[in-house]
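One structure is given here, and the rest of the page talks about it.
Left out: one protein chain. Kept in place: all the others.
== chain A ==
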Amino acid sequence: MSPSVRLQEMIRVIRSARTQGEERGVIQRECAAIRAQFRQADNGGRSHNLAKLLYVHMLGYPAHFGQMECVRLIASPRYNEKRVGYLGAMMLLDENQDASLLITNSIKNDLAHSSQYVQSLALCTLACMGSAEMCRDLAPEIDRLLRASSSYIKKKATLCAVHIVRKVPELGELFTPAARALLAEKNHGVLHGAVILITELCERNAQTLVQFREAVPELVHIMRGLVTSGYSPEHTVAGISDPFLQVRILRLLRILGRNNDTASDAMNDLLAQVATNTDSSKTAGSAVLYETVLTVMDIKSESGLRVLAVNILGRFLLNNDRNIRYISMTSLQKIVSTDHNAVQRHRGTIVDCLKDQDASVKRRALELSLALVSAINIRSMMKELLLFLSTCPPELKSHAASGIFNAAERYSPSQRWHIDTILHVLITAGADVRDETVPNLIQLITNASQLHCYTVHKLYRALVADISQQPLVQVACWCIGEYGDSLLQGDCEETEPIQVTEDDILDALETVLQSHMSSPATRGFALTATMKLSTRITENVDRIRSIVSIYGSCMDVELQQRAVEYNALFKKYDHMRAAVLEKMPVMDRSSMGQTNGESGGGGVQELEPTKPKQPEMMVAPQPASQVCDLLDLLSDPEEPSLPGGPLGPGGAPLGPAGLMSGSAGGDLLYLLGGLELTPTPTPATAPAAVTVYDKSGVVLKLSCERPLDASQTITLTATNTSDHDVSSLTLQAAVPKNVQLQMKAPSGDSLPARSSAVVTQTVLLNNPNKVSLKMRVRLSYTTS
């Protein structure tokens, strides 16, 4: 009987087993037979027994006893036995097994075998499971084979070298010369392997990278040949000439062109050609286009090429094929920070993808959407994001929630909107928000004093509707405790009036206290809120007293402690109760490393008592943390000359001094306030003076007085510490259209050398429409 039949016979028998137990029985018998066979001398069926064992192994049964048999078969002179032996080695042995070292010698011998098929087996096995040890031992052999005459061997040796370089990067130097020579090969298989090898070498060694940059023209030539060549039946896939090789070359070009102008220039034309000529109706073409786009975005390409690339991604975004849409969003994610505006154009489509059925696509769309949120589109984007939050899969909920919070914090147009958004998130996805959401929200509410009434009404309604979402309940309890009196008043202009009695409020709080859904922390909130209400309400103080005393014997230690202390407050320290339970003062978040930006006039007065040194001048109601503002400032896309940081005192010339756009928030004077509040202290003397020009000893400073709302006084001061006299000093200033400018006469127009003389000029600004303030200053003088 033919040996192969016995293997297939066994497979058939195993498959016909009706239960797991029956199968196990069959396999145990077979394994016993195989073990016995292994112990016998060579009987011509060794390879088939090993094959049987490998099948059993694939089903999930242990096959350790086959390892030595693999080693023996590999050493056999017969090809069929070697073949199965090597297969067994790849399946049963990995570099962590001791037995793998035993095959090193066999591999070495086989690498020098006369038959290329035997050499091929050895190369394949080494590339699959070669350990670092084996790689070091056999690297010289591989290097020799890289120069072999047979393409068949060369292509395999190249990939083997790739594996060696991945395992032992130092050996890369050994292969570099051979790799360079391989680029001249015509055989696609060898070329493909060579490109991969060069990619690995360049990624790991900067010098090799520099060396291979010289090969860019050669690579461009090869690539051009592929793109413009006609149909070749051997390599063409869906009309694309060897897409595998094309993708590999594009990736190598990406690595070579990165951060290097010369190399990038050399490949610009080629990339444009590939981008325009590749047919993307099938996956092969799309794969090539995708790789091209990645390369274009990563090297120093011309702007026209970048636009072409982003347009390709935009086209992908509209493709019916879900895979292509996913790919497109992955790429857009990579470039959203550098080419923000270009990606913004596709916002609509991206937001639509939030509604896609597929979880992968949804995730990508969510990340992109969060990256695309800006002050301009915040309202519409938030609508979409909140809608998404209510229907999104659970694994994305917390990511979406935290993304929404960040976006809201940075760009919310008003405090009320901000609070509404956070409440909405808490109601929809309360269980998945981070822990610091609760204190953040509380602090936000405290600071929005004109919204206390509105907030507490909303929260009360939410609390009555649903007490399962812990963060929401906690915030609601806190607010009711603090602002319960506004709730009782009943009327609030921003929401529908609702009649709430003291009993209603206490009922709600008691429900929270007693519910099994409430966590211990939530109960703590509820108890404290109940206590605070004792000073805010008039009639049911006894009820509060009784609730508090009940909890004096609660099992939860934290609650018990609170209750006992509150009890004491009622009994012994009743005279202090009102003072202790007073309304909370405004909290600032500077301890959290970030100051909360204020919006609306109401916020300003709150903040002033805590920051007496630098008066805040809020002209335009703009939110967002001031630290973020400065960063926005530096990367504001509307002012391309910004990078260079004209902010710091003694920094570079201000140049076109438009420092802020409306979206980034604030105005010139807000900037000064921003400087004041950043963590790196520049201790200011009021008023702060910003250096707007500092070159060869001539310094121009700008300072402003504490203004009234619409009009401001700015003083420009020029000093000269250089060795030359300065004369004919003139200052000119320009402001946006709606702002009125009046320049007073300067105090003088010359500054002698190395003097402490000063020229000052006062500028009056009137900003009745409260537009964002920008000022351009031109300083001209002659030096001796």
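Convention: a residue touches a chain if its C-beta (ideal position, glycine included) is under 8 Å from a C-beta of that chain, and two chains touch if they have at least 3 such contacts; residues count from 1.
What we mean here is this: contacts and distances are computed from a predicted model.
Undergrad: Between "Dolichol-phosphate mannosyltransferase subunit 1", "AP complex subunit sigma", "Protein TRANSPORT INHIBITOR RESPONSE 1" or "Beta-hexosaminidase subunit alpha", which matches the UniProt record of the unshown chain?
TA: "AP complex subunit sigma"
Undergrad: Of A:H188, A:K458 or A:R523, which residue touches the hidden chain?
TA: That would be A:H188, which touches the missing chain.
Undergrad: Can you tell me which of A:I27, A:I196 or A:M382 touches the chain that was removed from the display?
TA: A:I196
Undergrad: Among A:Y290, A:F388 or A:Y781, which residue is in touch with the absent chain?
TA: If we include the chain that is not displayed, A:Y290 is the one touching it.
Undergrad: From the list A:S16, A:S337, A:Q450 or A:S728, which touches the chain that is not on show?
TA: A:S16
Undergrad: Which of these touches the unseen chain: A:F38, A:F244 or A:F570?
TA: A:F244
Undergrad: Out of A:I327, A:C479, A:I544 or A:L751, point to the residue that touches the absent chain in the complete complex.
TA: Of these options, the touching residue for the absent chain is A:I327.
Undergrad: Suppose we count only contacts with the excluded chain; which residues of chain A make the list?
TA: Given the touch definition above, chain A has residues 2-5, 8, 11-12, 15-16, 44, 51, 54-55, 58-60, 78-81, 83-84, 87, 90, 94-96, 115, 117, 120, 123-124, 127-129, 131, 152, 155-156, 159-160, 162-163, 188-189, 192-193, 196, 234-235, 237, 242-245, 247, 251, 283-284, 286-287, 290-291, 322-324, 326-327, 357-361, 363 touching the missing chain.
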